[in-house]
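All protein chains of the complex are present and in place, except for one that has been dropped.
Let's turn to chain A:
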Amino acid sequence: MSDNSEKKGSNDCNEFAKCLQYLHLMLDNEATEEQEIYLKNHIHKCMVCFEQYEVEKQIRELLRSKLTNQKVPADLAQAIRNKVFQSA
């Protein structure tokens, strides 16, 4: 393993645009099987895209864990039913 500690940028992957596109598709569950296989193989050998993948995945996880839990007012369902069926 030749480790260079220099900061890598998108220039270090010559298929970066394509990878980025596949990466988003994959994380959004919209990739085809081929695209998914391609990307999985690719990130095994490309640090740039691997890191990009990790970053995107982590952001999505943070969003999910942080933002889904607003408590719904207890009486809301009943209030809505009353309103809807009463005015019908």
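Heads up, the rule we're going with is that contacts are C-beta pairs under 8 Å (C-beta built on N, C-alpha and C of every residue); 3 or more make two chains touch, one makes a residue touch a chain; residues count from 1.
Just so it is clear, contacts and distances are computed from a predicted model.
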Among "Sigma-70 family RNA polymerase sigma factor", "ABC transporter permease", "ATP-binding protein" or "STAS domain-containing protein", UniProt's protein name for the complex chain that is not shown is "Sigma-70 family RNA polymerase sigma factor"
Chain A residues touching the chain left out here are 7, 9-10, 16-17, 20-21, 24, 28-30, 51-52, 54-56, 58-60, 62-70, 72-73, 76-77, 79-81, 83-85, 87-88
